[in-house]
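Working notes, structure below.
Of the protein chains in this complex, all but one are displayed in their positions.
And then subunit A:
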Amino acid sequence: MDTSTKLSRTLTHVFIILFGLIMLYPVLWMVSSSFKPESLIFSTPSIFSDTWTLENYKNGWQVVRDVTFGLFFKNSFLISAIAVVANLITCSMAAYAFARLRFPLKKLWFACMLMTIMLPAHATLIPQYTIFHELGWINSILPLTVPKLLATDAFFIFLMVQFFRGIPKELDESAIMDGCGIFQIYTKIILPLSVPVLITTSIFTFIWTWDDFFSQILYLNTVDQFTVPLGLRLFLDSQGQSSWGSVFAMSVISLVPITTVFFIFQRYIVEGIATTGIKG
C-alpha cells in the first residue's frame, strides 16, 4: 500500500519533469545557442556543444557604434514603468466609476468601452498615427505612454470592474456614515481591498508593454529611442545576413527582467484572476 502510493507518486513526478523539460526545450536551446560560435548554431543544433564562447554576448551588447543594448533596456524600462503606474491609477478610477458611481448613459459608455476591446487595432492604426504626427509626438515615447494616462486599456478596466463589484456595498455605506466622500471611498475602501487585481494589472501591463513590438516600431524612428524588442530585430534581416548568435544572447538577457517579475508576483496573478472570476 505504502510502496504503491510512493511508486505512483514517483511516476507522476518523473512524468511531469520529463514533460516540463520538453516544454522548456526551445528556451534551453536558445540559452545553449547563445553560447555557441555563430557558425555552429544551425549546423549542429544539439543543445550540447564542445565549444563555448561569450562572443555573442559581447557582439550583441555592442549593437552599432556607441549604442549598446543597455540603452534599449533603459528605454523599455522607462516606457513599461510609466505604463504600469498610469494604468494602475487611471484604469482603477475608470473602473470605480463604472462599478460604483451613477451617471447618465452609464450602460452606453460601458458598452463603448467594451467595444474598444473588440475593435481590431489595425482599423485605428492610421488615424492614430496621423494624430500623433500632427501633435509632433513621433519618435518620442509620448504616443506609447500618454494614452495610458487616459485609461485606454479597456481590458484592465473590465477586469477591475468585475473585482470592484465583488466588494460588499455595505462597506461603502458605512464609510459614508463615517463621512467619506466619493473620492475617499475610492482611496480608503476600494483600493486597499483590491490589491490582487491591481497587482495582476501591473504584471500584465508590464509584460505586454515589454513585449510589444508593433506600436514601438511604428512610433520610434531612431536607434537612440529603440526598445528591447526593436533592438532584438535589429540583428535580423530575413533576406540577408542575420546575427542569430547576438539575437539569442540578447534574448536571454531580455528574458531576465520579465521572468523575475513573473516569479516574484506569480501567486498574486493567480489570486487576482481567480477572485475576479468567482465573484464576478
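Just so we're on the same page, a contact is a pair of C-beta atoms (placed from the backbone, for glycine too) under 8 Å apart; a residue touches a chain by one contact, two chains touch by 3 or more; residues count from 1.
The criterion applied here is as follows: contacts and distances are computed from a predicted model.
Entry comment: the absent subunit's protein name, as recorded by UniProt, is "Multiple sugar transport system substrate-binding protein", drawn from "Multiple sugar transport system substrate-binding protein", "Ring-1,2-phenylacetyl-CoA epoxidase subunit PaaC", "Pyridoxal 5'-phosphate synthase subunit PdxS" or "CoA transferase subunit A". Checked against the hidden chain, the listed residues A:54, A:112 or A:125 yield one contact partner: A:125.
Screening A:29, A:155, A:244 or A:265 for touch with the missing chain picks out A:244. Interface note for the absent chain: among A:191, A:217 or A:261, the touching residue is A:217.
Residue-level contact of subunit A with the missing chain is found at 38-43, 45, 59, 63-65, 103-104, 125-126, 129-130, 133-140, 142, 146, 213-214, 217-218, 221-223, 230, 233-244, 246.
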